[in-house]
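What follows is a short report on a single structure.
For this depiction, one protein chain was excluded, whereas all remaining protein chains were kept in their positions.
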Amino acid sequence: MPISLGELATRFGCELIGDPDSVVSSVASLPDATRESLTFLASNAYKEQLFSTKAAAVILRPADAADSPVPVLLHDDPYACYARMAAVVCPPAAFTPGIHASAVVDASATVAASAHLAPNVVVGERSTIGENVFVGPGTVIGPDCHVGDDCRFIANVTLARAVSIGRRGIFHPGVVLGADGFGNAMTPEGWVKVPQLGGVRIGNDVEIGANTTVDCGAIDDTIIEDGVRIDNLCMIAHNVHIGAHTAMAGMVGIAGSTTIGKRCLFAGQGGAVGHITICDDVIVGAKSFASKDITEPGTYLASFPAEPSRDWIKKVGRFRRIEALQERVKKLEKQ
Amino acid sequence: MPISLGELATRFGCELIGDPDSVVSSVASLPDATRESLTFLASNAYKEQLFSTKAAAVILRPADAADSPVPVLLHDDPYACYARMAAVVCPPAAFTPGIHASAVVDASATVAASAHLAPNVVVGERSTIGENVFVGPGTVIGPDCHVGDDCRFIANVTLARAVSIGRRGIFHPGVVLGADGFGNAMTPEGWVKVPQLGGVRIGNDVEIGANTTVDCGAIDDTIIEDGVRIDNLCMIAHNVHIGAHTAMAGMVGIAGSTTIGKRCLFAGQGGAVGHITICDDVIVGAKSFASKDITEPGTYLASFPAEPSRDWIKKVGRFRRIEALQERVKKLEKQ
Partner (left out) sequence: MPISLGELATRFGCELIGDPDSVVSSVASLPDATRESLTFLASNAYKEQLFSTKAAAVILRPADAADSPVPVLLHDDPYACYARMAAVVCPPAAFTPGIHASAVVDASATVAASAHLAPNVVVGERSTIGENVFVGPGTVIGPDCHVGDDCRFIANVTLARAVSIGRRGIFHPGVVLGADGFGNAMTPEGWVKVPQLGGVRIGNDVEIGANTTVDCGAIDDTIIEDGVRIDNLCMIAHNVHIGAHTAMAGMVGIAGSTTIGKRCLFAGQGGAVGHITICDDVIVGAKSFASKDITEPGTYLASFPAEPSRDWIKKVGRFRRIEALQERVKKLEKQ
């Protein structure tokens, strides 16, 4: 949506150095930007690219303003400012309210008139869909689900049953919410399934990435608080509780009944075992997993970065013989 | 489904201490239980909660009976007993037999009259669907698949082709069975696909979690025996063979042609490399992977739990210098 630099500056509280009537209609990186593009400089790593940019305007910190060959929008956090402006310049595709002829909505369900149900959507018994909700093609919303206003389900999302979602949630393709948790009791005759009877409760402003799963609780609910961001292919097991504004990168797994605080960060392929409590403001590193309660904010790690195999194999060999080394030292000490 | 304590006791072989005509109609945790709820005490960790529960009845071990303020059902394995009783008190939603108007069933397929095909289900050439099978919305059952009686496909499950399933299987949303295995031959012109021509054979009473994939075999079949339980986002590669009653937690990966014994357990994010054999009764720990044949039952590990980053980084540094330490010890020994 074309918009003038003046309006952007006013709306997002920036100082503009440049013509307020100049219009941007797209966003771009510094090197690819054209005279219609808005761009940004958030890291010194890209400073070099600033000098030759052809953008309509660059969002940057006041300290970088003098180095820009083009108009600038000054902001102390150029990345966050870019995020907000980009959502105005390039908004998500608009949709028309209404239910596609191929969608199947149970007679006991309620769908707001302003919601959009795409082809092949299914809405189950007693479920409710709020205002301005976009339900993309192939999405299945099972029984007893409640979807707040302004949520978006891109396509082929599944809510198995008993999932309640607040406002403005975004759920990417392949997301599965409310499937049964992994509850099994061992008996002499083999595993007996433990019925998974809880639901999933998701707050406002939550975004969940493609093919991530969030299981229903065994008896009580699995809970995801406001503002949580979960990337692709993550697994949130039954009865996990994730605090507000916590973020998880791709392929993170949180085992059952674990409670995670607010504003935590999990890097890719990390995770936590079940039945532990992690306090607010904890960072768990890539490929690392928390194995017990964490009560102090800070960064926690347990992974080795890859190195040339000949070096690594030697180290692993020595690690395996660390006991022998210890014995040798003990012997030396005795002498 | 409301049921009397007397009937529960008779049906599941418990001793009841309390009024046999008292009725339960829901399940709950010890603290949340009301006068209509059945609950259980399986671990001493929750003993404290027993003293103040308001449940209609508590399933517990005989030794705990005296501590209960409410009626009890005595069983040596309260968790397994709870699992079975909960399935009676809170059974899965009933369904009506029949094929939804939007389902597309190939003329050569056979669907039992007692089966339920939900909206947008597709059944391919020559496939057969047994009695009382529930096929949830959006599920695609490709050609040459055979589904035994009483199976349930919750929603958006995909059977690519040539998948045979026994009775009472449960398949959660996003499960993919029978997709091509990863077979590629390197040539000077690049990878050449190796056609994946085998199928998948799944026994009775198997449950597979959301977004898990089980590939078809390259020539012979991939096999999952009776009673296996697989959690979400696991990957079972082509020609894997999983023994009866083995269980895998979330995000476990088993590479091609590996054979796993009976009653094994894989914890979260664990796995096994390809072309190995693991005997019965093996436990592989969280984030650990088996890299060669395992011939002795027992627990196998290879993971480090996360610790504060300053400690971990020091240890990794020392690990990297372990060779120098060894040299220093050697030098000392020579002196």
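Think of it as A and B in the order they're written, each chain with its own count starting at 1.
As a working rule, contacts are C-beta pairs under 8 Å (C-beta built on N, C-alpha and C of every residue); 3 or more make two chains touch, one makes a residue touch a chain.
Nothing here was measured: the structure is a model prediction, and the numbers come from that model.
Note on the undisplayed chain: of the listed residues B:Thr53, B:Ser68 or B:Thr158, the one touching it is B:Thr158. The residue touching the chain not shown here, chosen from B:Ser37, B:Thr53, B:Ser68 or B:Asn120, is B:Asn120.
On the side of subunit A, the interface with the absent chain consists of residues 27-29, 32, 77, 79-80, 82-84, 86-87, 90, 92-93, 100, 102, 118-120, 136-138, 154-156, 170, 172-174, 205, 207, 209-211, 226-227, 229, 231-233, 244-245, 247, 249-251, 268-269, 286-287, 303-309, 312-313, 316, 319-320, 322-323, 325-326, 329, 332-333, using the contact rule stated above. In the full complex, subunit B touches the omitted chain through residues 102, 104, 120, 122, 138, 140, 142-143, 156, 158, 160-161, 174, 176, 179-180, 182-187, 190-195, 197, 211, 213, 215, 219-220, 233, 235, 237, 251, 253, 255, 269-271, 273, 284-285, 287-292, 296, 298-304, 314-315, 318-319, 322, 325, 328-329, 332.
The working rule: only the chains that are shown with their structure count from here on.
Mean C-alpha positions place subunit A and subunit B at a centre distance of 26 Å.
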